[in-house]
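Omission of a single protein chain aside, the complex is shown with its protein chains in their original locations.
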Amino acid sequence: MVGTVSLSTKNREQKSELRTGNALLGLLPIAAGLGIATLMHFFLPGLIGQFYARIVTDIGITIVLAVSLNIVNGMTGQFSIGHAGFMTLGGYTAATITYYGSMFLWDSAGKHGGFLGSGEWLFIASCVAGGLFAAFAGYIVGLPSLRLRGDYLAIVTLGFGEIVRVILQQTGKTIDDVEDFKNAGWAQLIPPPVGGAVGFDGVPKYTNLFWVYAVLTITIVVAYRLKGSSLGRAMISVREDEIAAQAMGVNISRQKVLAFVMAAFFAGVAGGLFAHERGVIISPKDAGFQRSFDYVIMTVLGGRGSITGVTLAAVLLTALPEMLRDFEQYRLIVYALLLIFMMLVRPQGLLGIHEIWNFWQRPKSSVKSASPEAQV
Amino acid sequence: MSDFAQTLITAIAIGSLYALIALGYTMVYGILKFINFAHSDIVVLGAWSSYTLASRILPKLGLNPHNPESVPPIWVAAVVLLAAMVFCGAVGFTIERLAYRPLRRAPRLNVLITAIGVSLLLQNVGQLDYVFGASPQKMPPLLPSWELASFTFGEGETARRLVIGLVDVVIFATATSLMLMMQYLVFHTKLGVAMRAVSFNTDTAALMGIPVDRVVSFTFVLGSTLAAAAGFLYVMKYPGMNQPAHTIWVLLGLKAFVAAVIGGIGNVRGAVLGGFVIAFVEQFGAFYISTNYRDVYVFTLLIVILLVKPSGLLGSPLREKV
Partner (left out) sequence: MSPPATTSSAVQSADALLDVDQIGISFGGLKAVQNFSLKLPRSGLFGLIGPNGAGKTTVFNLLTGVYRPDCGQIRLGSTQLGRGKPHEITAAGIARTFQNIRLFPNLTVLDNVRLAGQLRNSRGLLDTVLRTRGYHQEENGLREKALNLLEIFELQDRAEELASNLSYGHQRKLEIIRALATDPKVLLLDEPAAGLNPQEKRMLAHSIQQIRDRFQVAVLLIEHDMPLVMEICERIVVLDHGVTICEGVPSEIQNDPRVIAAYLGGGLEEN
C-alpha cells in the first residue's frame, strides 16, 4: 500500500512556481480597494440616488459583519450567535469617543471637517478603538470556547449579547450640552452616559461610502489571506477534527481564541460604522440575538467558510428586504424556512467551503492547477 | 422578613415553571444531543393558544374576557390547559417529524441551526396578523384571585403584608404533579426504560429492538406538553402577554435551558433542581441587588458553572440520563 518507499532520493526539481513577495506588493489589493471606495464615494450617489446609496452602505457594513463572523463559524467551526453583541459594543465605544471627543476638541458634537478632514480621522480612529474593545470582549468570550463544545458555546455567546444589551440599557441620558459636559465630574462620565434604552442619539454622522468600503476591503483581504495561509489551515483543521488537529501540532485553544478576537475586532469596527450611519440610532436592542441571527443566517446560507458565498448572501439578504418593503412581515419567515431547507438539502451552504471562482477551476485532479490560494 | 418570604414564594412558583420547561430541553438533549432552540417557542405557543381559546370560550359562557372581575368556573381553566397541552404536543410531534428526523445522522451543528430556523419560524408565524398578531394582549382571568393566606408583619408605616395567592399554589401544585408523573414515567415504566436506553446509546437501543423513532417522537410530545403547561401557568401568573417574538419569551426559554445545563443536561432531576436554582438566583438577585440586571445574574451563573463544573450540579460521567 505505501508503495515502494525506496523511491526518489533525488531532490525534486522545484516544479511549483515559487511566490516571492514583499510587503509593498502585498498592499496592492488594499490600494485597489481604496481606489474603488473613493470612486464609489464620489460617483455612486449621483448615479443611483441617495436611497440606493444608503442601501449600498448598509450592504457594505453587513458584509463586514458576515465575513468576520465567518472566521469563527465558518473557518474555525465554532458557533457564535452573539456577533451583534460585539458589533454593538464596538459601536457604542466608537460613538462615545466621537461624540464626547468632538465636544472636548471642538466644543460641539456635530460633524467637523470635510472628506478626510480631522473629524473623519477622529471617527475612523474611534472605529478602530471600538474594534479593539470588541476584540478584548471577544477574547473574554472566546475563553469558555476552550472548554465548551459547540452548542454550549452558542448559548454563552447568546448570553453575552443579552448581557451587553441589558448593561447598555442601564446607562444614563446623554449629555447634549457642551457646558454641562465640560463641567461634569468623573462620576457623571463613568460609566459613560450613552442614552440608555432609547439609544445613543446625536452621534455625528460620519459614515460614508468611502470609509465603509475601505473597511470592507481590509476585512475581505484579511479574511482571504487568512484562509489560504498556515494560520487559516490551522483554523480549518479545528473545524474538521479537533483531535486530529491537536495530534498534528495545532494549538486549538490558540486558534479558537484568535478566531474569536479577529471576528470581534471587525464586528466592532463595523459597529462603529453603523453607529455613525445617517438615519441610524444605535440602541441596546441592536446587541440582541435577532440581529445576531441575521448574520448567522448569512454565513449558513453562503457557505460556512466561503468568503464570496457569505458576501453574496449578505448582499442578497440586505438588498431584498429593502427592495420589497411590504415583505417585512414575511422576511423572517422566509429566512427561517431557508435555514431549515438548507440544512435538509444543502447543509454546506450555497458555495460550501469553496470560493466562487473555484467552480471555474475544475477539474482539480491535475497537479498543474497549482495552489488554490491565488494571490490577493 | 416578609419581603424575604414573599420573594421566596415567587421564586418557588417561578422555579417550578423553569423546571417544567427545563425538562423538555433536558430530555431532548439527553436523547438527540442538541439544544432544541424551538422549545421556548412551544411555551409561547402554549401561552398564546391558551389565550386564544379562553377568549373564545368565555363569551360563550356569558362572561366578558376583558373584565378581570368575571371568573369562570374552575373546569374552564382545566379544559384550556388540557387543550393547550394537546395542541402543543401535536405541534412538537410535527416539528420533530418534519425538521429533525431527517437530520438524525447529520452533524449536531446542522441540527442546532435547524432548531434556530424552527424557532424563528414559530415566532414569526405567530406574529402574523391572522395568527396571534404582533401586539401584546391581556390573558383573561381563569382563576379566582383568592389570597389563601395573608400575614401582616410590623405595624403602622412599616407594616408589610405577605400574601400566598391561589395562583402561586396552583402553579406549584400543577407543575409538581406533572413532574412527579414524569419521574414515574421515566423511571418506572417500560417506555421510560426505552427512553433511557435510547439516550444511553441510540444504535444499541435500536439493535435491542427498541423503536427509536417512536421513542424520540414520544419524547418531543412529552416535552412539548410540559412546555404548554408551563406557558399556560406563566400567563396565569403574569397575564400581560407579550407578542410571540418578544425577547422576553426567548429569555424565559433561555433561562430554562440554563437551568437544564446547571442541573446537568440530560439529567431529569438535575433539570428540576436547576429550575429552582435559577429562579432563586434571579428573584433574590433582583430583590437584594437590582431588578435591572436580573437577566445578567442568570447568564453569569451559567458561565461560571460551565467553567467550573461543565457537567452541571448533578451531572456525572455515569449519570442517569434520559
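Letters A and B mark the chains as written, and numbering starts fresh at 1 in each.
Convention: a contact is a pair of C-beta atoms (placed from the backbone, for glycine too) under 8 Å apart; a residue touches a chain by one contact, two chains touch by 3 or more.
What you see is a predicted model; the values in this text were computed from it and never measured.
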Revision key, fill the gap. Checked against the full complex, the residue among A:Ile243, A:Met323 or A:Val345 that touches the missing chain is A:Ile243
Review point. Among A:Val64, A:Ile124, A:Val222 or A:Val280, which one is in touch with the chain left out?
Key: A:Val222
Point to revise | On subunit A, residues whose C-beta touches the chain left out of the figure | key: 1-8, 11-12, 14-16, 18-23, 25-27, 221-222, 225-226, 229-234, 236-237, 240-241, 243-252, 258, 262, 353, 364-367, 369, 371-372, 375
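In this section, only the chains that are shown with their structure count from here on.
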Check your understanding: Distance-wise, how many Å sit between the C-alpha centres of subunit A and subunit B, to the nearest whole number?
Key -> 35
Review point. Okay, in this complex, where on subunit B does subunit A touch?
Key: 34-35, 99, 102-103, 106-114, 116-121, 123-125, 127-129, 245, 247, 250-251, 254, 257-258, 261, 292-293, 295-296, 299-300, 302-303, 306-307, 310
**Study point:** Contact footprint of subunit B on subunit A as seen in their complex
**Key:** 77, 79, 81, 144, 147-148, 150-152, 154-156, 158-160, 162-163, 166-167, 169-170, 285, 288-290, 293, 296, 300, 329-330, 332-333, 335-340, 343-344, 347
